[in-house]
Every structure is written in structure tokens, then in C-alpha cells.
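Here the complex is missing a single protein chain, while all its other protein chains stay put.
Moving on to chain A:
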Amino acid sequence: MTAVIRRLAQAIVVLWAAFTLSFVILYLLPGDAVLTKLGSADGGINASPEQIAQVRAEYGVDDPVLVQYGKRLWAALHGDFGRSIATGDDATHQVLSALPPTLAVSGFALVLAVVFGGGIAVLGTYTRARWLSHLLLSLPPLGISLPSFWVGLLLIQVFSFQLGLLPALGSTGFASLVLPSVTLALPTGAIIGQVLAKSLRTQLAQPYVEIVRAKGASRRRVHFGHALRNAALPALTLVGVVAGNLLAGSVITETVFSRDGVGRVTAAAVSVQDIPVVQAVIVLAAFFFVTLNLVVDLLYPVLDPRLARVPGELTRRERSHA
């Protein structure tokens, strides 16, 4: 129980740090969102200084920095991140309404990544054909080294512009989900594949495998029933990292595939120093990150009953050192 409380306290600290850091970084950049909003493309401002001051006051960016920070933090505690300076829309609403398309792509990408990344690792370690094993296990490093931006454009060229099978743009319907999800799944699946393959090989070299084999278990049973189950643990630890990757990757895939989503909203908000929107995104992302990691921690004992018997205070990090 104390472990859960400690984790929750950690989570709150992480959220607060994310909120504060994003504010400090955006505040330190030259200029502010009001200047950007009122400036035209030629770098000029047509309005008079009084008119500019009026807009600054309206958005509260003329307060001293600590007052601004305090006000923002207090409002954020009540779930209010303020209004976007660029669009005038409620920041929370803007981010939440961009969430479904991002979750759809990320979710589908995660499924693809687990199925194909996991599949490659399992097949690559299971097959007796050495060439096939080499081929399969060389795919993850390749997948990681291809830039998503380039992969996305390549997929669009081939499957949309050339073959006409899938749409190049938009976020409506399942068909529009396929190419961006594949693009996003590639680096993620590669990480999963890499880690799972390594972990499988380690497990297969463990003494218990010899014993199971000596007891007459089939090769398949050893591989899937015993080694895979133990090997899945390190791969599961990656979920947090993977979730972060998916969110970061959405900035690129959403731009290339002309989709709406949190990535596009983030990129636009950062470029105009729209602090309310950036903070809403950061806190949301941190919230996801923290929750996912919590869920993963709670899943460990389910996968590996030995961990359930370990006193609850042992955290994941300590365990990995053990």
C-alpha cells in the first residue's frame, strides 16, 4: 500500500516538474505569444503600442513572471490551462479534441508494433534456418535507423500516389489510419523486436530450459510456454518508452499525413510560444506516461508470480539492478 502511495507522490512531482519546466523554457524564449499573434508575416505590427498592451493584459502576459506562473499553476490545479493565445479556444478543449485521432493511430501502431516486432523476435529465435534467423533479426536495427519522415513519404508515394490503395491525407475512416500507423509502428516495433529477441536468447540459454527439455517438453513448448513468458518481462518494461515514442512520433506522422492530432497541435503551439496549449499537452503526456508505468508495475506480478512474493516495497528500478 505504501508503495502505491509513494508511486502516486512521484507521479505528482513528475507532473509538477513537467508543468514548471515547460513554462520556464517557453518563457525564456525571446518574444511572447501575443507578439506572434499580432505580428504579421513581414515581422511588423500594425497596431499601436496601446492596442498591443490591451491584448497583453487580456491574456495576462503583462503580469510579472512569478504572478503568471502562480496564476497558471493555481488554475491548472483546477483543470484550467487557460485560453490558447493563438486561436482563442480553450486550451484543454483544444488538446482533448485532438486526442482521439492521435490515440487511434498510436493504438493501432502499438498493436502492429507488438504483433510484428514480437513476431519477428519469436520467429527469428525459433527458426532453425540460419539465413532466415539472420534475416529476421537484422530487421529491427534497420527499422530503427530509417527516419519516420522519409518512411511516411515513401509509403504515401507507393501505396497512395502509385497504387491508389489508401488515402494520402485526412483522419476519417480506417483506411486513413493504415499508413500513418505503419510509419509510427516501424521504430516502435523495431525496439520491441530487438529487446524481445535478445531477451529470448538469454532465456533460452538459462539452465531451466535444459531441465524443461530434459523432462521431455517439445521445442515449441519450451519456446512459447517457458522462455517467451520470462522474456516478455523486459519488453514490457519498455511500454513507457514506447508510449513516449508514439507521442513524439505523432508530430511527424501527423504532419506528413495531414492528420489532426496532438502532435500537430503541439508543434504549432510550441512554434508560437502558446504556453497554455503547450502546458496542457505536457501535463497530459506526463499523466499518460506516469499512468502507463504504474499499470506496467502492477502487471509484473501477474506475469511473473515470483515477484508477487517479493515484499511490495521493491520498485521496478531496484529490481532491475537485483
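Of note:
As a convention for this text, contacts are C-beta pairs under 8 Å (C-beta built on N, C-alpha and C of every residue); 3 or more make two chains touch, one makes a residue touch a chain; residues count from 1.
By definition in this document, contacts and distances are computed from a predicted model.
Its UniProt record calls the unshown chain "Peptide/nickel transport system substrate-binding protein", which is the correct pick from "Electron transfer flavoprotein subunit beta", "Peptide/nickel transport system substrate-binding protein", "Tripartite-type tricarboxylate transporter, receptor component TctC" or "Glycine--tRNA ligase alpha subunit".
Of the listed residues A:Tyr27, A:Tyr69 or A:Phe149, the one in contact with the hidden chain in the full complex is A:Phe149.
Across the entire complex, the residue among A:Trp74, A:Phe161, A:Phe174 or A:Tyr208 in touch with the chain not shown is A:Phe161. Taking the complete complex into account, A:Ala267 is the one of A:Ala248, A:Ala267 or A:Leu303 that touches the chain left out.
Contact between chain A and the absent chain runs through residues 29-33, 35-48, 51-52, 54-55, 83, 86-89, 94, 98, 147, 149-150, 153-154, 156-158, 160-162, 164, 167-171, 254-261, 264-265, 267-268, 271-273.
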